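The following block contains the structure, expressed as structure tokens.
A protein chain is absent from this complex, but the other protein chains hold their places.
Presenting subunit A:
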Amino acid sequence: ADASSVTIRTRKFMTNRLLQRKQMVLDVIHPGLANLSKDDVREKIAKLFKADKETVFPFGFRTQFGGGRSTGFVLVYDTLESAKKFEPKFRLVRHGIGAHGTTSRKQRKERKNRLKKLRGTEKVKGKKPKKE
């Protein structure tokens, strides 16, 4: 529950110009309540840093033993374009921005094993049928 009794504290704040983002460690103190969801964290951080909700990427939240306090990491990008460029695909998919791969894992592995039997351009062009 996102009641007002939740406190957010940022630690180890750093502006990473190379990756066009701000990164920090986040401490969420929520006594008596369950852990904050990532969406709620995004809203709070967007309000705090006056940034777009879409450019905030939280991850790695772990609740302390006994409850009441959880720690995680947050990245706030300057623009959505830089986010799309630098963030790993799975985090973009989490937010619905990136597209998930269509091929299933099983299919990919089978294809790889089939290609292991071929050599050179056959891997690209496919195997030529043997002429009688």
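For the reader, a short list of remarks on this structure follows.
Here is the rule we go by: a contact is a pair of C-beta atoms (placed from the backbone, for glycine too) under 8 Å apart; a residue touches a chain by one contact, two chains touch by 3 or more; residues count from 1.
Here, contacts and distances are computed from a predicted model.
Remark: of the listed names "Neuroguidin", "Pyrroline-5-carboxylate reductase", "Elongator complex protein 6" or "AP-3 complex subunit sigma-2", the one matching the undisplayed chain in UniProt is "Neuroguidin".
The residue touching the chain not shown here, chosen from A:62, A:85, A:111 or A:127, is A:62. Contact with the chain that does not appear here is found for just one residue of A:25, A:51 or A:93, A:25. Seen from subunit A, the chain kept out of the figure touches residues 11-12, 23, 25, 60, 62, 73.
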